[in-house]
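Take this structure first; my questions come after.
Missing here is one protein chain; the remaining ones are kept as they sit in the complex.
So that you can tell them apart, the chains are marked A and B in the order they are listed, and the count of residues begins at 1 in each.
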Amino acid sequence: MLSNYAFIGIFAIAAITFPLLPLILSRFIRPRRPTPIKLSTYECGLEAMGDIWVQFKVQYYLYALAFVVFDIETIYLYPWAVAYGQLGLFALIEMAIFLLILVAGLVYAWRKGALEWI
Amino acid sequence: MEIAFFIITALLTIGAAVAMVLSHNAVHSALWLVLNFFGVAVLYLLLNAPFLAMVQITVYAGAIMVLFLFVIMLLGSEQGQEEVNGLPWQTPVALVMGLLLVVMAGYALFFPGTPVPTTQTPNEIGAPDILARKLFSTYLLPFEITSVLLLVALIGAVVLTMKSREGDRV
Partner (left out) sequence: MVPTEYYVLLSTVLFTIGVIGVLTRRSALVVFMSVELMLNSANLALVAFSRQWNHVDGQILTFFVITVAAAEVAVGLALLVGIFRTRRTTNVDEVNTMRG
């Protein structure tokens, strides 16, 4: 059973090793003689000001929210599509109702202006 | 072989969970939780539920954690504050009670009064079409109610976050 997924595992290990190995290797090989100029963030240009914690607008949250709702939709759509041949017309109607209810939510968010870019 | 793989994944999952609780930066917590979700997804693969493993990664590691990270960024200015625990005795009590829970569950699992039947060789029950056939027959009503729940969640979240529209849009 597990051997079916061995390729994915090997692929994942290779994908992790590939960027990590040069980083680790260079850490041991490189000479270390820091000067203030070498340690500056940019070679040319302005130093970054303020904190890295900038506040995002709440609109971004609403986009992410719409994304989550339709992500959930896909996890039901996928098995439905795979088994569509065995399910028949009834399942089509059921899925249409499901989608309509979710689209109603999207229309609400849209009308409310939640998806407007500001 | 399989049991060794299980133990490695289980340790990784537990380690990620502990690191999630312990780390002081909310972003680090979120990333440890993502690692934990990946570990659970691998365990789903071991349990013959490949579709569920993919759902775990797309929904939990993909969507829900993105939502978490967005909110962490949204509340960004709060970061860097030291957490002050108002109830100092709570931590040791929680640890002791947690340990008790694990010991009790372990006892109940490995010293059962009635023997647990051994696992049969599993069929391919995790395949999407088998799931769909069950989902669209026996579990049809819960499936439809799910859509209403998502609708309510979407409307609720929009109402809660768009509240201060007339004044400043935060």
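The criterion applied here is as follows: a contact is a pair of C-beta atoms (placed from the backbone, for glycine too) under 8 Å apart; a residue touches a chain by one contact, two chains touch by 3 or more.
The structure displayed is predicted, hence computed values, not measured ones.
Touching the omitted chain from subunit B are residues 2-3, 6, 10, 13-14, 17-18, 20-21, 26, 29-30, 33, 36-37, 40, 43-44, 46-49, 52, 55-56, 59-60, 63-64, 67-68, 71-72, 74-75, 78, 83-87, 90-91, 93-95, 97-99, 101-102, 105-106, 109-110, 116, 119-120, 122-123, 125-126, 130-131, 134-135, 138-139, 142, 146, 149-150, 152-154, 156-157, 160-161, 163-164, 170. With the whole complex as reference, residues 58, 61, 65, 68-69, 71-72, 75-76 of subunit A touch the missing chain.
The rule is simple: only the chains that are shown with their structure count from here on.
On subunit A, the positions that touch subunit B within their shared complex are 1-2, 5, 51, 53-58, 60-62, 64-69, 71-76, 78-80, 82-83, 86-87, 90-91, 94, 97-98, 101-102, 104-106, 108-109, 112-114, 118. Subunit B contributes residues 1-2, 5, 45-46, 48, 50-51, 55, 58-59, 62-64, 66-67, 70-71, 73-74, 76-77, 79-80, 128-133, 135-136, 140, 143-144, 146-148, 150-151, 153-155, 157-158, 161-162, 165, 169-170 to its touches with subunit A in the complex.
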